[in-house]
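Next up is a structure, given as structure tokens.
What you see is the complex with one protein chain gone and the rest in place.
The block that comes next holds subunit A.
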């Protein structure tokens, strides 16, 4: 009986990417089924968000007010003890202290709550949400096109057919292999993260109390995210070669590493580690920076961590995931409504998504390059001058239009090294946190690699502005922002 079920779109996974694409397709009146393996609320890392997500994307999801009212910690930016200077500096979302408006803050969120809000919102928009229903494989027609999925509903196997299948099952899903591509894991960002939670950690002074703090130390860096007045999320990121040592005794490894990052251990001087409940575990994640070499094929699209992820230091994960979801929804909506041929709509999805990924990749490479700690292995291995050829090739391919062979690689390396130098100069000119110059972001925002990384996020927030194509000869968002339109 279930074999007869049909939907316009089936979405696999109910994280931010899955809930977003499902809601945005349902908003155009199409039928959407969302299959989620777990029962919500469920734990997830990825707690520090950007304005583009909580305002831009959440506005399109019609959930902005609910998110604003959920009591999440307000974040005006990030504080970094990172780079040449000893003093922490700020990357604030507002270009100057007086420029208010939604684009000048984001939130630190408990993902159990944030993801549940987005999933419930999908259901409210008419998405058929089924929890504890893992997808187990794809169905194809005679031509090999993906036409649906198999799934398990409390142990009972079912099948469902759809015009499009969107895989948003995160980094642990296996269904992305149905796309027929492979995944490139970055060597440069090949880190391992070990993380847990504390009660009673100190807060940064004044308006920075809600900021994420990221601090470099000899062997890597730590994050310190204030989730509420009481609770702080803390993580240490080190080279992947330490994986077995870390995994042998996670709690001890975690406490040791955090203890070696002075600014973070100072903040934790009077704090106690949470040892019970969902925040009581010390967790480990590794090899999380990768991109799949195609994001769509024959009736199937990948979004969120199922498609790609690159390094968490700048809190870009949920933005990239939900940006991919927005693009996928626009492309699917444009085909389902008959406005655009599939090939053109999908090329826009894939082209824009890869562009955003490569922009983040370049920015994050520059960000690591900025740190001066050249006498330790971790930081030596993360200078742009030393990036390996396979990573450079992957980057050159992403950026597109770069020459192939040695000259292409040399050009890609030069570009990344230059981006690092420009970013260093921007940070130096901005100066330490809470100084007159350190409150003004104009210099940093003008740095080319920063400008690039903010372009699309700002446009999504601005909404409704007549856009120009982002890609040469490409499409622009339709008036309702839920599809694509041609120009001219």
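Note that in this section a contact is a pair of C-beta atoms (placed from the backbone, for glycine too) under 8 Å apart; a residue touches a chain by one contact, two chains touch by 3 or more; residues count from 1.
One rule holds for everything that comes next: contacts and distances are computed from a predicted model.
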Name of the absent chain as recorded in UniProt (options "ABC transporter ATP-binding protein", "Aryl carrier-like protein", "Xanthine dehydrogenase family protein subunit M" or "Cytochrome c domain-containing protein"): "Aryl carrier-like protein"
Contact partner of the left-out chain, one of A:84, A:429 or A:442: A:442
Which of A:100, A:157, A:278 or A:487 contacts the chain that the document leaves out: A:100
Omitted-chain contact residue, chosen from A:31, A:376, A:434 or A:458: A:458
Residues from subunit A at the interface with the omitted partner, ascending: 94-96, 98-104, 441-442, 445-446, 451, 458-459, 461-462, 465-468
